[in-house]
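Here you go, one structure.
A selection of the complex's chains, in situ.
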Amino acid sequence: MKRVLAFGEVMMRLGVPDHKLLQQTSQLDYLFSGTGVNILSGLSHMGHETFIITALPDNRVGNVATGKLREMGIGTEMIQYEGDHIGIYILETGYGARPSQVTYLNRSMSSFATYDYSGKIKDFDTMFMDVEMLHICGIALIHDNTYKMALKLVDEAKIRNVKVVFDCNYRASLWGNRDPQDVSKMYRSLFENADIVFASYRDFALHAPDIVKDCDEEEAMFRVQEAFKIEYLCHTNRNLETQEIEGCLYVNQKKYTSDSYKLEILDRVGGGDGFALGILHGILENYDIETCVEFGIGAAVLAHTTYGDPFVNDTKSVFNVINKYKLDLIR
Amino acid sequence: MKRVLAFGEVMMRLGVPDHKLLQQTSQLDYLFSGTGVNILSGLSHMGHETFIITALPDNRVGNVATGKLREMGIGTEMIQYEGDHIGIYILETGYGARPSQVTYLNRSMSSFATYDYSGKIKDFDTMFMDVEMLHICGIALIHDNTYKMALKLVDEAKIRNVKVVFDCNYRASLWGNRDPQDVSKMYRSLFENADIVFASYRDFALHAPDIVKDCDEEEAMFRVQEAFKIEYLCHTNRNLETQEIEGCLYVNQKKYTSDSYKLEILDRVGGGDGFALGILHGILENYDIETCVEFGIGAAVLAHTTYGDPFVNDTKSVFNVINKYKLDLIR
Amino acid sequence: MKRVLAFGEVMMRLGVPDHKLLQQTSQLDYLFSGTGVNILSGLSHMGHETFIITALPDNRVGNVATGKLREMGIGTEMIQYEGDHIGIYILETGYGARPSQVTYLNRSMSSFATYDYSGKIKDFDTMFMDVEMLHICGIALIHDNTYKMALKLVDEAKIRNVKVVFDCNYRASLWGNRDPQDVSKMYRSLFENADIVFASYRDFALHAPDIVKDCDEEEAMFRVQEAFKIEYLCHTNRNLETQEIEGCLYVNQKKYTSDSYKLEILDRVGGGDGFALGILHGILENYDIETCVEFGIGAAVLAHTTYGDPFVNDTKSVFNVINKYKLDLIR
């Protein structure tokens, strides 16, 4: 059991049930998610002690969200409460040729985005006591307050030799019309400081074009890893035509690729976070590198078969997948 | 059949079913409401032609809301689409000694609140063609854009001899720390221009203390009616101990009071709007004053017995109540 | 345990859940009911052996209805299958001042209404073996085929000394514009042949005005009982203002009245059938007359507190009510 922190947004997901469209139902399923939540939930189900650093609205929704995080096994002692809004998204789950549709409702004015962390969170010694990893999600870069807090946390982590994980999670649509140069500069500040990075070639082509130009994708990843001194550089390859997925992990200038798995998708959102937490669990448990990447992709496969964004399966379930036991009923 | 416009917010209500608390369910009922919506829905179910002037997010939620308004019989041709947010509230329905709890999620950044109406809506001749009434909700006063639009609409209505209805709907909590003087000034600008006003003594004590000081409540209402030249001044009296309700209507310096009814409450929210639309229907149909106020309170009683905020009963149902037919099964 | 037959319609009830109106839901609860079903279900839950004589559509709905009747303990061996329609009604449950609303969808073309019984059911010896009671519902009088079958069954019952029960159940709206004289004649043919009749003064004022004219209601009932030689003449009195109910039973020119109970109504439909089956159970079990009428009204009270039309409580529950044990939790 290791101790892990994540700084990230908690969102409220309103899901339309039974593959219907929004207008076809009068009932919505709800749950709380977010990259940090999804990853900590998974690590907690795999036996680690986890804590989320975030801000929630100071009302019934913030209160209820806290209980639901606690249910997932996530420590809620570091949560701040202020304001009246939480990022919300509506999920209309697709089917076959009809894609799933996510509709965001004002993420930019959420308590997470608007909270003044720097003015209020100060005791980093307690926060980082016995911590092995700090996870930062790229969404945190979007808002001034959260970007500042992310940088501060990274600094405090590095002072204490806590591994910094950065999940790129770049979504152009959420950045509005910010100057691309500024955005890339922010991303690079994280690439430089993180020990473990989840990002694909496309991310680097966008935010570090100088480094990856004039070379193939694999070479590009090696260059990036060296340039930013990233210990573990990770991403998945997914073939939309065949629905096959594989994981890649770059360590010490060597590339490790997992087996390829065919996805069967019950719930698409949060699938990528499954890969990330699988890798992180492998690193925390000192699995050998081959097992890390295989475990990561096994967790990704499982994440796609499970309702909700937060990962709620255990290590045994993941090993069942990567050992290819093909179980269909356990009793 | 008369033609009625309302300028008001469309909100998304997320209701916790079965009298549970939010954390006790994973399913929420949703519907669209708002004072304007509730009133137009009712007038439409009573046979009038209605249109809502509002702004909705330019996404799936705005699109679905439009269909649901159309289902209620509300004309949606005047709706504007922009932005990505709609005012949301969560309703945890109480029971007995446990009150219902409404939690608002960021109403202030909704499309309705932030849309620049003045820059884009211009053809008032078409908008007001054959219109008899324009309804303005006090919530519209809160945001700069909507206050400006409300004033503009009132002006355009008055030019065309369209009756202006103003529903005070004052909620201190939504005004934040705005200067009370400014707020009262805004309210008075509406009192002065409206032909029909829904407001209680408490509202005038707050926003027109000079007029209502040193007199009893009834006298105060007569003074207010005269000072602001309000043709119909209306409010309800509700006894929380006995759950009895009655309606009052001041016309031509005369006070009309309805019978008193004991409320049985299935859905508390939207009950007040039932009274308002009942009165408005009475006025539109030229009922005599006694019938207007009785019909108003009958509609209020019925609104409390019906799921959802928007009024969806017809005139016959209201007459069944005020004729005291005590029906409990129609087949 | 006694053996009881009923000839009656099986209907499909589509209920709108949670006190909503039809347009406010996309989900309907369904169940199967009908006066005969409701009464046999109750008698079966009280330990009797029961069978329904009816016709159901020869499709999935008829098949499923059969299983549901069997679940209630009703014997289904005498059911006929033909055609493609079942009587359907939609129930929007009211609340407080808002009455429940029943909407019938084409009862007149149901398999029950259109089946040619006389041509196909012939072995009455087997049908009536060991039978003590035959129940006929007034709805059966509406259609030619069912009226003929009702008369035939009454004849066969009388030959074998089986008690005939007739539940008047007159609903003007279902008779369309049939000649009132003809209708009354049909009703009188049943009054004359039944041993036990459920009908109120209002029914006799309509169908036997010559008998009940120029006298008060109580006297009228005595006259009717004598004129038609009805052994047990039964009805309830319900005060819509106070929601109180009491039962009346006329036997041997003596009137027995039960205690008065205040109704608390969960499900209004089927309440009257509760009274009827309570009386019938009392008669079958040879309870003394006072207990019969008390048990009947106790069953009526309980029927109003229970979901669905068919009675599904047992005798102990009824005795708890009439013994006024005021239990609110049994464990």
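Just so it is clear, A, B and C label the chains in written order, and each chain counts residues from 1 on its own.
To be clear about the criterion, contacts are C-beta pairs under 8 Å (C-beta built on N, C-alpha and C of every residue); 3 or more make two chains touch, one makes a residue touch a chain.
The structure displayed is predicted, hence computed values, not measured ones.
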| item | value |
| --- | --- |
| 3 chains shown - copies of the sequence in the complete complex | 6 |
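Please note the rule applied: only the chains that are shown with their structure count from here on.
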| item | value |
| --- | --- |
| Touching chain A and also chain B, the following chains | C |
| Maximum centroid distance from chain A, chain identifier (CA atoms) | C |
| Interface sides of chain B and chain C: same vs different residues, half threshold | different |
| Inter-chain centre distance, chain B versus chain C - centres from mean C-alpha coordinates, in Å | 46 |
| Rounded Å distance between chain A and chain C, as computed from the means of their C-alpha atoms | 63 |
| Multi-partner residues of chain B (each touching 2 or more other chains) | 17, 31 |
| List of chain B residues in touch with chain A within their complex | 14, 17, 21-23, 26-31, 57, 59-61, 64, 67-68, 84-86, 88, 90, 92, 101, 103-106, 109 |
| Chain B-touching residues of chain C, taken from the complex the two chains share | 18-21, 23-24, 89, 94-102, 104, 171, 173, 240-241, 265, 268-269 |
| Chain C to chain A touching residues, read off their complex | 24-26 |
